[in-house]
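With one protein chain withheld, the remaining protein chains of the complex are depicted in position.
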Amino acid sequence: MTSSMLNLPTSIPWLTILGVVPLVGSVVVLLLPRARETMAKQVALAFSLVTLVLTVVLALGFDAASSAPFQFAEKYEWIASLGISYSVGVDGIGLVLIALATILVPIVMLSGWNDVAPGTTGRGTVKGYFALMLALETCMVGVFAATDVFLFYVFFEVMLIPTFFLIGRFGGAQRAYASVKFLIYSLVGGLLMLAALIGLYVVSADVLGQGTFDFMQLVGIDIDPGTEKLLFLGFFIAFAIKAPLWPFHTWLPDAAREATPATAVLLIGVLDKVGTFGMIRYLLPIFPSASQWFAPLVIAMAVIGIIYGALVALGQSDMKRLFAYSSMSHFGFIALGIFVFTSQGMSGSVFYMIAHGLATAALFIVGGYLMSRRGGSSLISDYGGVAKVAPILGGFFMFAALSALALPALAPFVGEFLVLLGTFERYIVIAVIATIGIVLSAAYALRLYQKTMTGPVAPGIDGMKDLGGREFTSLFPVFALTLVLGVIPGIALNVINPAVDRTLTTVGLTDPQPVLTGTEGGQP
Amino acid sequence: MEVTTAAGGAFAYLWLLIGFPLAGAAILLFGGKRTNRWGHYVGTLAVVASAAYAVILLLALMGRSPEERTVVQHIADWIFINKFSASIALQLDQLSMVFVLLITIVGSLIHVYSIGYMKDDPDRRRFFGFLNLFVAAMLLLVLADNYLLLYAGWEGVGLASFLLIGFWQHKNSAAAAAKKAFVMNRIGDVGMSLGIMLIFVTFGSVTFSTVFDQAGEASDTTMTWIGLLLLLAACGKSAQFPLQAWLLDAMEGPTPVSALIHAATMVTAGVYLIVRSGPIFDQTIVASTVVVIIGTITMFLGAFIGSAKDEIKKALAGSTMSQIGYMILAAGLGPVGYVFAIFHLLTHGVFKANLFLGAGSVMHGMKNRENMRRYGALRAAMIVTWLSFMAATFAIMGIPPFSGFWSKDDIIHAAFEHNIIIGICAILAAGFTGFYMTRMLVMTFFGKARWEDDQHPHESPPVMTIPLIILGIGSIFTGIGLLFWGNIETWLEPVTGFETRELAIPAIVLEGITLLVVLVGAAVAIAMYRRSVAVEAPKGNVLVRAARNSMYDDAINDTIAVRPTYWLSRSLVWADRSVIDGIVGGSAAFVGGLSGRMRRLQSGFARSYALAMLGGAILVVVVMLLVRLP
Amino acid sequence: MSPSAYVVLAAILFTLGSVGVLVRRNAIVMFMSVEMMLNACNLAFVAFARMNGNLDGQVVAFFVMVVAAAEVVVGLAIIVTIFRTRRSASVDEPNLLKY
Partner (left out) sequence: MSGVLSASVVADTFTLPTIDYGALAPVLIVAAAAVIGVLVEAFAPRGARRPLQLVLVFGSLIAAFVAVVMHAGIRQLDGGGAVAIDGPGLVLQGAVLLISIVGAMLMAERMVDPAGDAFAARASTLPGSEDERQFSSRGFLQTEIWPLMLFAVTGMLLFPIANDLLLLFVALEVMSLPLYLLVGMARRRRLLSQEAALKYFILGSFSSAFFLFGSALLYGYSGSIKFGKIAEAIAGNPGQNMLILVGVGMVAVGLLFKIGAAPFHQWTPDVYQGAPTPVTAFMAAAVKVAAFGAILRVFYVIFGGLRWDWQPMLWVIAILTMLIGAIVAVTQTDVKRMLAYSSIAQAGFILLGVIAANPAGLRGAIFYLVAYAFTTLGTFAVVTLVRDSTGEATHLSKWAGLAKTSPLTATVFAIFLLSLAGIPLTSGFIGKFAVFTAAIEAGAMPLVIVALFASLIAAFVYGRVIVLMFFADPPADPPAVVVPSAFTTLAIAISVAVTVVLGIIPQPFLTLLEQAGVFIR
């Protein structure tokens, strides 16, 4: 879409509404009587759907061709004496990520419809579960929409709380340990980021006279190199833990293993994207030279993560941990694409964020259904020959595995290929190493499929019932979207590309020219 | 250089070629149980429709002047970021045309055959769904107008092959074979994707026409690298050395699959890739030489294996490897060989499909048992199968005037033109062909019956024999037809180029020698197996045992690739738990321990508190004074 | 003798007092040591008042005495309660609150 499909009145604070609706929903759900469980679920789902509709409206009203850095922008004074304002707005990147969040929330609600039941290990109430998800949705919208660094930080931190409770109250046996581990890891990052944030404020006070957190003002202020590197590290480590990049990843497998599938999807599918999103939105434009100075380091971490994650996933005996490590490997790709500073690579990364969100949703949701049918066991060895007993489940599992190994015509392929291409343009060797990842991903994905879905039917599997209507309904959108984005990725790329180009322009880098058509750039 | 014309007239619906089978696949796979009853008819119909349309297109194409026979249809933009752009666009030219015909026609026959072959399988619908999916992907592969889209089809056929090899997934062996096939193909795909990237970085585009137009301008090293990377991809898909190990396991799939995917079409995709990328390989002697070498090696490898295997399908698989070796070899020869590579590919597609379907028909009558040592004297029991099998056998052996004779001779011819040694190799391999095919024929249809007691061999139903008959006829006449009526050289020439050089020895002599060698091979086989065949395989010499174990390829792969990978994986799992996570947990434990020790200082005695305060006071004062000192 | 000598004396007294607080177990005695420290302060104040030639220091001394008296009241109240419950005035006896 070259320009917006429908013109929305700019007087309405769209993004604020988008953020507030789920919040209201969560409060409403909390106020419902504890006994009315079904009602709570329905109300929650309704609110999430309203949010989704609003997002669609927003997406239609978004003008990809516009030159304005942010659209639907709002700005109100908040804490004037600290230069903090409530200012929100979206560029293409923010928009697609918000869309991802608002699409996934109803889906996971549907998939987690019966997560809180007498039989399960969780301790929380039904309404609590769904209220927390809605609260989390507000935070996700906020974190992607914020255009004030402080506001971003606030959402970045507050996001922890609902997630912490979602893991800790509704997870598996080790949930308390996993939730605390998650909290502490995130706080380490958050606090370092806080320090860097304040440092940035003080610097801005020196440079601009009056300290500010406004993103647009912070872009391109000149910081002395030493300080810039320090501040960069403060932000980067926070994002690297969130994403998570090697070696800051060890909270992820535990969280993924203990959390309910729904939580895991929101956690890995959306929340972790905040890390990579932050790299594009904040690290590159605000610390351009530091970003380039650290690029080799980040690229190294990313590549190690790609191979390492895949190899460890190959050796997992636990399904959920395998999912987690595969995600870690994919995050390696995303980070790689960002720090090679090519429009192909970065757009690929952003696209991969969406694709990976969907892939994760597919893996965890279908995996969750599978495990719920086997007493919640996530041990691969407990399964076998499922596809024969439950073909539809098997089919979706196959699909999930295929999107994990980035089969062409599925969304992840587009992202992965663009990232590799973007990398190849600058660092051939890195690209070669990273490409080995596609063999490993095939190995672990198909190993998982072979061990669980094929072969003779394992004890406890026969008589397993196939997916029901609700379960099918929750999975089908994921499947459809992955396919659509894989075949016509343009709908997303069109929106992402301008924002990416803008970012690269602020960093001051251009794509290398092809050997035959240009002279400068090219291979290193 | 030929001009490309936009799709119009008969070509307006080019996408339907893919559309039919794709729709079929969608209906069958998403339709669920309700399509069980009629699903297989839909599937077959879809492919037949494509075939019919393909014929129409062929006629339309022939109606045009040779240089206007490249038609491009842009369907949609696909992946595009600034300078990079790969669109969903189809390109039909003489090369892709012949492939489309091969795929759709042989495909149709195999679909029909499968109706009978899979009659009793509860999942027949799914089978046809997968077959359709494969046809669609394969057509996409040959019709793509840029490398990335080709890659999509490339992976698509890989997926279909994965699904079909593992079709009887309740068998662990099948599932394992499927995974093996896909993963080994992925190794090839590494080459493919890197190749595509290098192409883009070099030419700024991945569209065939653009790339080939500038092919001459790029540096030799770059072209060599591109060539080698593409070759790696070809090796994966076409089971060429060193990535050949998956093909024999792939025989776990139902026989029609082996016929269509692992004999006629998919495994030849590598040849297509190399021929299609001819303009690139023409720029690099190194790469094309490597191609020739790889082809030659595989040619013998397959021949050995095919000569030693007792399972009929494995033997055939070996011969497939060997024959594709021929094609790759030819493709490596450059413009001299491209045409013949394709020519042999077509004839091979027909007679090898014939052979596999024949084998399938035999197994169908023999309770799906594969061991040829338990066959024998079946010609009486299944005449149609026998005759068609004979025809195909003569075809592959290259007995004139069977189709194989024309194509294979051309390759040997071209090989001699290129290099005397390669030529001799080609002739020797032909001798092997003679040996193993005769062996197969004799062990299966002649000699004494060595059946298990419960066997009651019988001919297959018409739905299976009719395709056999058609293919049998094909095995006889494809060669002549393509050569004299379809004069394939001039047809492909605009795409692949064509040239012939004068030869020291006259062609007729060469053909004589070849024929002689083949017959010798055949004679040896008859001598060995005519009289008696041991029911249990004799131990045999080193070479025989090696060949029986497919040259120990699994063992080799295990030692150099699989086991190291898993070892690394296991050790990283350990490291992740104990080192990385250990550091985290350790620091937490440290703080805890520190806390435990420090709270002991809180002794509860007021006087020790007072002491601490005094100490603190002294500390404070000392610090204040220290600051003063310097 | 010069006023500075008084300051030194005050310092010594203060030190003695603090050592007393540290070494004596009996709450009363500890408390007396504290009083001694306070008086050392008084001495210092007065001495300094003399050196600086103004009255502030002496005024302070008076206030300190008053405060000290008040402290005695409170302190004895507490110590006596403890004594009555535990039958001992040792400060090491009450040792329930720790770690």
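Observations on the model:
Order as written gives the chain letters A, B and C; numbering starts at 1 within each chain.
As a convention for this text, contacts are C-beta pairs under 8 Å (C-beta built on N, C-alpha and C of every residue); 3 or more make two chains touch, one makes a residue touch a chain.
Keep in mind that what you see is a predicted model, and the values were worked out from it rather than measured.
Across the complete structure, the visible chains that the omitted chain touches are A, B, C. In the complete complex, the hidden chain is touched by one of B:A6, B:A555 or B:L619, namely B:L619.
Screening B:A12, B:A449, B:I560 or B:V591 for touch with the missing chain picks out B:V591.
Residues of chain A in contact with the chain left out of this view: 77-82, 123-124, 153-154, 157-158, 160-161, 164-165, 168-169, 175-176, 179-180, 183-184, 187-188, 191-192, 194-195, 198-199, 201-202, 205. Although one chain is hidden here, its contacts on chain B can still be listed: residues 591-592, 594-596, 598-599, 601-602, 604, 606, 608-610, 612-613, 615-617, 619-621, 623-628.
Within the complete assembly, residues 7, 10, 14, 17-18, 21, 27, 30-31, 34, 37-38, 40-41, 44-45, 47-57, 59-60, 63-64, 67, 70-71, 74-75, 77-79, 81-82, 84-85, 91, 94-98 of chain C touch the chain that is not shown.
By definition in this document, only the chains that are shown with their structure count from here on.
Between the Cα centres of chain B and chain C there is a gap of 97 Å. Our note on geometry: chain A versus chain B, Cα centroid distance of 36 Å, whole angstroms. For chain C, the set of residues touching two or more other chains is empty. The part of chain B that touches chain C in the complex is made up of residues 599-600, 602-607, 610-611, 614. Contact residues on chain C toward chain B in their complex (touch as defined above): 18, 21-23, 25, 30, 91-92, 95-99. Touching chain B in their complex are the following residues of chain A: 181, 184, 247, 249-250, 308, 311-312, 314-316, 343-344, 347-348, 385, 387-388, 391, 395, 402, 407-409, 414, 417-418, 420-421, 424-425, 431-432, 435-436, 438-440, 442-443, 446-447, 449-450, 453-457, 487-490, 493, 497, 501, 511-517, 522-523.
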